[in-house]
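Let me begin by handing over the structure; questions about it come next.
The complex appears here without one of its protein chains, the remainder shown in place.
Per-chain numbering from 1; labels A, B and C assigned in written order.
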Amino acid sequence: MTTSIESPRAARTVRRGGVNWEKWGWIYMRVSGVALVVLIFGHLFVNLMIGDGVKALDFAFVGGKLSNPFWQVWDTLMLWLALIHGANGMRTITNDYAHNRLVGVVVKGAILAATVVLIILGTLVVYTFDPCPAGAPTDLLPTFCTGG
Amino acid sequence: MAKTDEGTVIDGVHYHKHDVVIVGAGGAGMRAAIEAGPKASTAVISKLYPTRSHTGAAQGGMAAALANVEEDNWEWHTYDTVKGGDYLVDQDAAEILAKEAIDAIIDLENMGLPFNRTPDGRIDQRRFGGHTREHGKAPVRRACYAADRTGHMILQTLYQNCVKHGINFFNEFYVLDLVMTDVKGKDGKTVSRPAGVVAYELATGDLHVFQGKSIVFATGGFGKIYKTTSNAHTLTGDGVGIVWRKGLPLEDMEFFQFHPTGLAGLGILLSEAARGEGAILRNADGERFMERYAPTIKDLAPRDIVARSMATEIREGRGAGPYKDYVYLDITHLEPAVIDAKLPDITEFARTYLGVEPYTEPVPVLPTAHYAMGGIPTTNNAEVLRNNTETVPGLFAAGECACVSVHGSNRLGTNSLLDINVFGKRAGNNAVAYAKSADWVELPKDPTAGVRKLLDHVRSGDGSERIAVIRRELQEAMDRNAQVFRTDESLREVGDLIKTLRARYRNVQVQDKGKRFNTDLLEAVELGFLLDLAEVVVYSARNRKESRGAHMREDFPKRDDKNLMVHTMAYLAGDAESAVASDHITLDWKPVVVTNYPPTERKY
Amino acid sequence: MWSWVFHRITGVAIFFFLLVHILDTALVRVSPEAYNAVIGTYKNPIMGLGEVALVAAIGLHALNGIRIILIDFWAWGTRHQKLLQWIVIILWIVLLVGFVPRHLINVFSE
Partner (left out) sequence: MASDVVEKSGPRAHEAVPTFTVTMIVRRFDPEVDEEPRWVDYDLQMHGTDRVLDALHKIKWEIDGSLAFRRSCAHGVCGSDAMRINGRNRLACKTLLKDLDVSQPIYVEALKGLPLEKDLIVDMEPFFDSFREVQPFLMASTKPKDGKERLQSPEQRARFDDTTKCILCAACTSSCPVFWTDGQYFGPAAIVNAHRFIFDSRDEGSQVRMDILNDQEGVWRCRTTFNCTDACPRGIQVTQAIAEVKQAIMRGKP
């Protein structure tokens, strides 16, 4: 590992005006962090600890959850907060380690793209989800599809 | 500002041209720069990064009769300074010092210095040795302070203001020579005037010539002629030595102050502020012995008296410890909260370096070489004197390297931080005024010749002598023979040793042959200055056959106002190469300026 | 320093898990068979251990995240950060002690 940097403190560019993303990013990490504690641990608790835990996970279980508006909102919040939190964290890390501007731009672009795509995809799934798709084997579906 | 200016390079030597060139970036140098920088093109050259200068080590405070906490006035301060200096002080200078002290403090406060405050928001003040009310009646609170890091805060504040003014610094540049040129003056007489200085750039080994109309020396003290000292490793008296080698006089070099409370064996200082806050000196029996030596102000007597009293206690067998060779500084009766608020750093020194817990145990202390009262003689306007009356036009000096003389034969605590501010400011202003009125002095054809010769000299010996060995022998001999007590005998002994060391120095070994960061080479050069200055100190001391202030001759224990109330002026003249001091040192005397205070016996 | 290193590593790990996790969950839109096929692999013992690692990572990241937040907004937290660090470690162990046996029983009970 090299122990010194060739030219620390290269000439800095003057900060452009407008919103200070660094500050809001920093605040966002903390606010979303607190919210995520509740959301993620709630999620993990319900999915892995209640009943038979991971063994109980299947389409029927998810379908049951996602047809409940409470869990819909829960999962959407979790999806957005976590992805943006994670993406912003990844951006910070990229800033720290990518010395080459181009590499930095590419990596951050990739993070941004992945995040946007997944947020859209995830949101669509949560809201356009049909828990009782026609033609599916009934034993895989939540009980309310077939039952009363 | 980030990268230092390269100058114009001719034959590998860099040339720079500034109206004012300041050598030294301690308190005095930067105070001068703050005056000069905004008004004229100014360069500050320093062998250390400015914030590493030893002003930062000063702890206790800076005196000024602000009268913020009790009645006080600058006239009392003048009196204390004169009496503290055992009447060798030039009284007109002392008046300036005491009067301008008030503005000096306000300047610093306005520049941002975070002084400790009184409950009503004014600058707080505390007691310090030798500072009294009504001409010696009782100790007075006169020292303005910032915890026990007053010097640190002064150095930082001055540096911050230099940053604010965009002062041009050349850091880690060692000035090694002053270039003087003979110029025909207006009256047709030729005078020798400074044309510039030559510096060695530590990082590259390159030489730089700084041409200047005004040159200010502010290079600090030379405590490293002693072994036990509160001074930094870098305080080797280069500036004083350079001026000496130009044949200019040095004043009162025999007066070197020993601070009573250095950590025993290490010399690291525990500020007098400790005693100002109530600390007590005790001998092995736990006796508060200062009551016997200075019944009125006891532990807050001036330093020469306290140091001598301590040395006497030890000599008479009342020293503490297994070898009975130190005394104690006791602060165990102070509240830990007070200690933490007002003396945090020095208690930490005791803990770190001696493993002593000052809350509960007394701290072993010994006198430590601390401050050079003597130095480059100047007028009250910081102009360097070439003899008793004439100045060197364009050459200025301020701070510990200079001798104005406001400290006489013994400096009062807190008067030096004051000195660097008052006379640093004067030096800066006068340097600008001079630069505005004067023309450039031509540089000689080869201005670096002197420095090249100096460097060759240390590099060309047969290499049989180690720098560190010579230095240690010098320092130990100075500690033994030219410390608190001196006799003709002891001074002759160390004088003889210096003679042999100077001869051995010719064969000094420089192991580092490189150009970049060659600290080995510079230590060798610094040793040369130490030897020169130690020689002057000892020679001047041997010739002052009286006891006055810090100069205590056991063979002449009385002060001799009839014959010796004069400043010593030492000149390098004659055979500089000769090892025998009397072959190249000539002494002269300069009268002391007396205004209001004729000498009387000094009692506390 | 080390708590920061782990925070960073766990943050990245969780981020990548999350990417995959959203994709697999998205399969519910494709068909129940597809979803169940993929989710079935979560029930395999090796993945079970992976889930322990995931929960451990999230737990550490979350607890340490709370510690950082406390430090940021509360001077007491800054002064006693070493203590907070120990509390994080202890809570994390408690969390794992609560979760791991229960989860592994679920995974390995057939």
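We adopt the following convention: contacts are C-beta pairs under 8 Å (C-beta built on N, C-alpha and C of every residue); 3 or more make two chains touch, one makes a residue touch a chain.
The model shown is predicted, which means the values in this text are computed figures rather than measured ones.
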{"item": "Chains still shown that are in contact with the chain withheld from the display", "value": "A, B, C"}
{"item": "Option from B:Arg52, B:Arg318, B:Arg452 or B:Lys499 whose C-beta touches the chain left out", "value": "B:Arg52"}
{"item": "Contact partner of the left-out chain, one of B:Gly237, B:Pro364, B:Gly394 or B:Gly450", "value": "B:Pro364"}
{"item": "Given B:Gly265, B:Gly278 or B:Pro444, the one touching the chain that is not displayed", "value": "B:Gly265"}
{"item": "Residue among B:Arg466, B:Arg480 or B:Lys603 that touches the chain left out of view", "value": "B:Arg466"}
{"item": "Hidden partner interface residues of chain A, rising order", "value": "3-10, 12, 15, 20, 22-23, 25-27, 95-97, 99"}
{"item": "Those residues of chain C which, in the complete complex, touch the missing chain", "value": "1, 3-5, 7-8, 68, 71-73, 75, 78-79, 81"}
{"item": "Residues in chain B touching the chain absent from view", "value": "1-3, 48-49, 51-54, 56-57, 105-106, 109-112, 114-123, 146-147, 149, 152-153, 156, 160-161, 163-164, 203, 227, 232-234, 263-266, 268, 321-323, 325-326, 345, 349, 352-354, 364, 366, 466-469, 472, 475, 509-520, 523"}
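We take it that only the chains that are shown with their structure count from here on.
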{"item": "Between chain A and chain C, centroid-to-centroid distance (C-alpha), Å", "value": "14"}
{"item": "Centre distance in Å when chain A and chain B are each reduced to the mean of their C-alpha atoms", "value": "66"}
{"item": "Multi-partner residues of chain A (at least 2 other chains)", "value": "none"}
{"item": "Chain B, residues touching no fewer than two other chains", "value": "none"}
{"item": "Chain A residues touching chain C - in the complex, by the definition given at the top", "value": "30, 33-34, 36-37, 40-41, 44, 48-49, 52-55, 57-60, 62-63, 66, 79, 82-83, 86-87, 89-90, 93, 114, 118, 121-122, 124-125, 128-129, 133, 136-137, 140-141"}
{"item": "Chain A contact footprint on chain C (complex, rising order)", "value": "8, 11-12, 14-15, 18-19, 22-23, 25-26, 28-29, 31-33, 35-36, 39, 42-43, 48, 51, 55, 58, 62, 65-66, 68-69, 72-73, 99, 102-103, 106-107, 109"}
